[in-house]
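What you see is the complex with one protein chain gone and the rest in place.
Up next, chain A:
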Amino acid sequence: MFLALKEIRKEKVRSGLIIAMIVLIGYLIFILTGLALGLAHENTAAIKSWDAAKITLNADANVDMRQSFLTKAQAGKLTKSEAVIGETAVVAKAKGHKQLSATFLGVSSQQYIAKDLQLTSGRAVRQSHEVVADDSLKLSGYKLGSKLKLNDASKAYTIVGFTQNAKLNISPLIYGQLPDWRALRGLGPDMAASAVISKDADYDAGTTGSKTYSAATVIQKLPGYTAQNLTFALMIGFLMVISLIVIAVFLYILTLQKLPNYAVLRVQGVPRKVLVGATISQSLLLVAGGLIGATLLTVATAAIIPAAVPMAFDVPALTAVGVGLLVMAMLGGLIPVRRVLRVDPVSVIGG
């Protein structure tokens, strides 16, 4: 550590350039991670807000809530831990507002999803054609009392409340009543719901024509969700590998330049472990410096980024990414260590 600190202090420009590069790589990784988390959150926020453990869908719906219809018989017997939902895609239209794609979710006011819905303003739905909308609709100019038309329905819906974390598959949710869902989908009264949501991990509807899945399975099957997450994971992984290569190349060059000095230290009896420690601690210090810079930039970005940008700065996740970069730095530092271990002290004897 002593040698590493002294070298970084003396070689300010060189160290500064390496740190600057790591700042940029770290910043890019943090922002991409934030974006990945933000988009993942917008895909699953609603399901997570329901505390869902199991989801029952029509057995032929290909694990897709949008394609699922359950009759009353298929929905089966419900306890306090279950709630039915009726899901349908809608286009919201209102005078003075742009058309907005959203998801209408019919729920029963007697069941836990409607009862537990956390309102940020307004009140719960009490009657037909009243809705509680996701907070993001406020960004489009909607407010309490705003009237909007859904699809080609002739009667307008009134926003009576707003809630947060009401996003499903990136689309904002509009909570209403189950009869309204049936009306929007043109379904008869025998259709109970699209899905049964249960907080009970042991729940299984066990009815003919239905199938119960874990919430995680349904989330993985959300359109585009897995592909999107894999894409981000690949990008972040590649950036990690790039950072490893950058650190390894820089350290390798720096170490090559120092080999005659290290050979002299070996002549003087300085143990190999001291030189190895200097090399690895140098890489860790440079990356730690870069990560601090990247964190500051990320915090600044989080402070000024518009609310509409789907980013989530989750501290544990970003910390894990930071630790990953430190591990990469250590791996990068190990590559020149081989040269340090092979340094021949005899090479500096005899001029």
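Everything that follows uses one rule, which is that a contact is a pair of C-beta atoms (placed from the backbone, for glycine too) under 8 Å apart; a residue touches a chain by one contact, two chains touch by 3 or more; residues count from 1.
The working rule: contacts and distances are computed from a predicted model.
Going by its UniProt record, the hidden chain of the complex is named "Putative hemin import ATP-binding protein HrtA" among "Periplasmic heavy metal sensor", "Phosphoribosylformylglycinamidine synthase subunit PurQ", "Cytochrome c-type biogenesis protein cycH" or "Putative hemin import ATP-binding protein HrtA".
The missing chain, though absent from the display, is touched by one residue of A:6, A:115, A:143 or A:338; that residue is A:6.
Across A:89, A:267 or A:305, the residue that sits in touch with the chain not pictured is A:267. Listed for chain A, the residues touching the missing chain in the whole complex are 2-3, 6-7, 9-11, 260-261, 263-271, 274, 345-346, 348-351.
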